[in-house]
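Below: one structure, written as structure tokens.
Yeah, one chain of the complex is gone here, protein chain that is, but the others are all in their spots.
Order of writing sets the chain letters: A and B. Residues in each chain are counted from 1.
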Amino acid sequence: MTPTTTAVLVPLLPFLGAVAGFLLGRRAPGFVRPLAVLPTLAAAVLAAVTAAAVGTGPATDVATRLTPTGSVPIDLALHLDGFAVLIAVLVGVVATCVQIYSTGYLRDDPRYPSYAALVSLFTSAMLLVVYTGDLMVLLVGWEVMGICSYFLVGHYWETEAARAASLKAFLVTKLGDVPFLFGIFALAADTGTFRITGIVGSIARDGLDHPTLIALLLLAGVAGKSAQFPLHTWLPDAMAGPTPVSALIHAATMVAAGVYVVARLLPVFAASAAALVVLAVMAAVTMIGSGLAALAQDDVKRVLAYSTIGQLGYMTGALAVGDRGAAVFHLISHGAFKALLFLGAGALIHAAGTNSLSAMSRMSGLDRRVPDAYWTVTVALLALAAIPPFSGFFSKEAVLGAAEHAATGGAAGIPGAAGWTVLISGLIAALLTAGYATRLWLLAFRGSGPEAPDHSPQPLAMKAVLWVLFVPTAAFGLTAPFLPDWFDGRSLTPTLTTSVLGTGIALVGGLITYATWRHTTAPATRTAADGAATDPGRVLLGPLYRPAAAGFHLDAVYTTLFVRPVRAAAVLVRFLDREVVDTYVRAAGTGPRWLGAAVRRAQTGNVQTYLGALLAGALVLAVAAVLVATGTGA
Amino acid sequence: MTLAAASHGFLTPSGVEIAFLLVGLVTLGAAVVTVTTRQLVHAALWLVVALGGTAVEYLLLTAEFIAWVQVLIYVGSVVVLLLFGLMLTKAPIGRSPDADSGNRWAAVAVAAASAAALVWVVVDAFRATWIELGTPQGTTETTGRSLFQYWVLPFEALSVLLLAALVGAIVLSRKGTDTAAGSDGGGTAPLPAPGAAAPSGAATAPGPALREGQR
């Protein structure tokens, strides 16, 4: 099979699996699990085959046009280059892991068939986004992901939180998608095509008329999808969904879609220095803010969600300094270790019976209860904190190296300000990342108190998946010397300055947190009942703790700025509709009714009255006719 | 004819005209009393006067056969029928104060307006038209000749209509549908129920009377 054939099959198989799952889900429960796992697994294998076939060679472009669509044609196009095939492999592997994990995690869930089909559909859409070479087709996958995310976040729709979170996720990402759509149209109007290769070629040839406007419009959609400030607020709430969904959608794939689109369209952003600076500032605010917020969260999954936001900030930062190789490198390694973290956290929650870190800190022996999760999560947290030799170290150093490169003026066309912003905020965020990773580990596995309750043993599927994901988490960084051949060719190996700086800062962050934890737990043995007192984040953040725990009250700000005006407008519209518009409508009904009542009074049933009226009318008509006929009238 | 009409003024009426006018006044007066009197039986009797006056007018217009048919059928059978009807519906004998319904003034207005319009149009149209009454138009012989020469088919159709009316009147005035009405073949036979005898007799009366009148 040619790479094209396999690449077509990769999104198609999960899609067919999803359709079959929807159709057969209720009637044939026995087929649901194979239908969920096998197409995704096959897609992952085919994605790997495609990656091997495309390899480090030139990008493969295939397009077919089903029907003419007017001035700007829309093609069913495939664009297979190093970025696409590697991310497709990541998506396929993570999706397969999630599907296998879900068979254990949701084995008693009555809605598992639709859940599995939605995950398959989601995977298919993501793979479509990754492989497509046409922005319109990309948008289709983009929106399908949005709607799947809505359904999956709202999987436990019996709970108020899940309903609110799914709506919020949908609305906030849509808020970004509208400018994104406009941006795509503006881009197509400017370059005359929806094909990404065509757009990039056109920009290289002629440039863009309004690069800043287009880039900022696209940026809004990216910020919504990739949960960047200020549209990130949906991601922590989306943790109300099942944990595998968080692992798949909100860590490894969907949120990466925004970063991926920027990486594909990087020439558009690179054409506007202003857009790059905005991107850098956005990344900086996101990284630091999410790091602070993660340090204050009590829910394991919310810690991981904020950490996801922060790591996505690293990726956008890498894009802001024009190095998409570093961004995609970090995307892939982050996808692997964050999926592992989420799945491990799922195992942890499963074992502890709670989401709360402070509750876990009052249990001891959680590490012995779930040894697989303990070891894998520990390594994944080290990778998250960018401790060598794990994957996160290499990818983060690539980002920091690119930022340093840009800051010192080594990158042409990239503003130095963007480089400095990304570099400094990246270092601060590294400190924070190490801090919250340590805090998470200490609180979850080094708690003191009664033994953790003994729940049912973990299913094999869940354990195995953790070790499958453990491999890239631990070892993906070693591929750093070979990746440039797949990407733009820029070196991704760590430079000495940033590695020492980054690792040192990370170690400092981890040690400070550990010291604070020791400090707080020592007297806390007396007041062990107050579990929150052992939280090192509370001490470290000081007065910032409360706002950080609440996500810096951004939701409250949004409530004041947007929700209340919209509600007030809705009340006004309702008033206008009920009291003003409906008045006319009601009057339109009442008027004829009164008229009818008046006319009805004439219907007396007295035949003589009818006849009299009839004759009088006939008489008037006859006289009028005579007058007209004789010409004497009028 | 216009020349002849022009020579006859309204101020020099002929004898026939005077007679017509006088009889017409009587007829109109009787008609007005018919529709205004509060005694229902009197109304029927005044109707006889009005119809008889019309018959005289027919005679003055040289339509003698029609005049006699008018007397025979209207005065002889229709009015009698109406009287029967009045009695069978237990109409009050003597003055009944509510003989006119409430929309009397509306009726007056409509009737007066249509009278004014009709008279105006008729006078306007036929002010100068003169009827030559020299040769009688409606002797029994000529009428019979034309009736059975040119109007035979409508005449026979009309007799079918009368038969249908006869049957219809019987069906309508039978009391109930479940009585053994199939046995009273001709329609002149009295119905079994004593209460139904009078209506059936009244309803079947026009049949023979009209046939006599036609022939």
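The working rule: a contact is a pair of C-beta atoms (placed from the backbone, for glycine too) under 8 Å apart; a residue touches a chain by one contact, two chains touch by 3 or more.
In this text, contacts and distances are computed from a predicted model.
Participant: Can you tell which of "ABC transporter permease", "histidine kinase", "Putative membrane protein YhdT" or "NADH-quinone oxidoreductase subunit K" UniProt lists for the chain that's not drawn?
Facilitator: "NADH-quinone oxidoreductase subunit K"
Participant: Name, in rising order, the residues on subunit B that touch the hidden chain in the full complex.
Facilitator: 8, 10, 14, 16-17, 20-21, 24, 27-28, 31-32, 34-35, 40, 43-44, 47, 50-51, 54, 57-58, 60-63, 65-66, 69-70, 73-74, 77-78, 81-82, 84-86, 88-91, 98-104, 106-108, 110-112, 114-115, 118-119, 122-123, 126-127, 129-133, 137-138, 142-143, 146-147, 150-151, 154-155, 158, 161-162, 164-166, 168-169, 172-173, 175, 199, 202-203, 205-207, 209-210, 213-214
Participant: Could you please point out the subunit A residues that touch the chain left off the display?
Facilitator: On the side of subunit A, residues 600-612, 615 touch the unshown chain.
One rule holds for everything that comes next: only the chains that are shown with their structure count from here on.
Participant: Just the number, please: Cα centre separation of subunit A and subunit B in whole Å.
Facilitator: One centre to the other, that is 98 Å.
Participant: Show me the residue ranges of subunit B that touch subunit A in the complex, using the header's touch definition.
Facilitator: 101, 103, 106-107, 109-110, 113-114, 117, 121
Participant: Which part of subunit A faces subunit B closely enough to touch in the complex?
Facilitator: Listed in rising order, the residues are 606, 608-609, 612, 615-616, 619, 622-623, 626.
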